[in-house]
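Next up is a structure, given as structure tokens.
The block that comes next holds chain A.
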Amino acid sequence: MVLRLSGLSVTRRRRPVLHGVNLTVCGGEFVGVIGPNGAGKSSLMEAALGLIPFTGASTLAAMPADRRARHAAYLPQSREIAWPVSVEDLVALGRIPWPGGGRSDEDRAAIDAAIARMGLEAFRKRTALRLSGGEQNRALIARALAQDTPMLIADEPIAGLDPAQQLTCLRLFRDLASEGRTVLASIHDLGLAARFCTRLVLLSGGHVLADGPADAVLGDDLLRRAFGITARRVETPDGPAILPV
Partner candidate 1 sequence: MQGCVRRSRAVLAAVLIAAAALPALAAPQRVVSMNLCIDQLAMMLAAPGQLVSVSGLARDPRLSPMAEQAAALTPNTGRAEEIYLLRPDLVIAGTYTPQATLAMLRRLGLRVEILPPAEDFDAIRAQITRMGALLERQVAARDLLARFDADLAAARVPSGRGRAALYYANGFTSGGDTLAGSILKAAGYDNIAADYGISATTHLPMEVLVMARPDRLITGATWPGQSQGEAILDHPALAGIAPTSRQVTDRNWICGTPFVTRAIRSLR
Partner candidate 2 sequence: MKGWPVTLSVLAGALLVASLLTGPAGLPPADALIALAFGGDGPMPIVMREIRLPRAILGLVIGAGLGLTGAALQGYLRNPLAEPGLIGISGMAALGAVIAIQTGLSLVAMSALPLAAMAGAAVGVALLVALAGPRGGSVTLILAGVAISALAGAGTALVLNLSPNPYAANEIVFWLMGSLADKSMLHVWLALPPMMLGAALILSARRALDALTLGEAAAQTLGISGTALRWHLIAGTALIVGPATAVAGAIGFVGLVIPHILRPLVGARPSALLPASALGGAALLLAADVAVRLIVPDRDLKLGVLTAIVGAPLFLHLIWKTRSGGRV
């Protein structure tokens, strides 16, 4: 499953926030979108999904809504759960695009697999809203997994999580990519992005500043231009650590 964005431009409240972005993401890739606040990361994902008006082209947004829902799952930044539903019912929402209506054998299998993969068996019947933030986040990821799509788009999936939950989440995304899925996620932590993503896209001011492997994207010059910081790079056995100074 390939996501191809060409000449993608977005204007919000008469202010241009994306300028002709070209990006191709292929199956097996975990692409991290990095960049300062306001660089256009969320707009990029929302436009790619067809959630907001844009000019240019997105292979995903071009699909009819029901087909798109079977191609890409989306984890919005807000992590909203409006009603006190059980974890099981929450995960089952991921089956809405599929014909079984959440009750077919296929649906049950997908729900069970997603719950098991996120280690939520013990919380199955619990009310999602009564769980901790990290557990809620896992339940919402399980919901996206139950959607059983070849592509996953996540907006700030590790923001607000403790380090252990952050690692769980990013490991999962890396595994999903290695299974052949396409994963696109915006990430603020440059070190974690560098460690887990197969490729980074650096956005700044609505332009793609750099696109490639972490070593190439996280160069001193690009970081200074994008974030206005100097960063100290420390290589560790587990990967690079980026310390802004």
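How were these candidates chosen? In short, all candidates are chains of the complex that A comes from, given by their letters.
The working rule: contacts are C-beta pairs under 8 Å (C-beta built on N, C-alpha and C of every residue); 3 or more make two chains touch, one makes a residue touch a chain; residues count from 1.
Predicted, not measured: the structure shown is a model, and the values here were computed from it.
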Given options 1 or 2, the chain of this complex that touches chain A: 2
Residue numbers on chain A that touch candidate 2, as the complex places them: 46, 49, 51, 65-66, 68-70, 72-76, 78, 80-86, 89-90, 93-94, 96-97, 101, 127, 129, 140, 143, 147
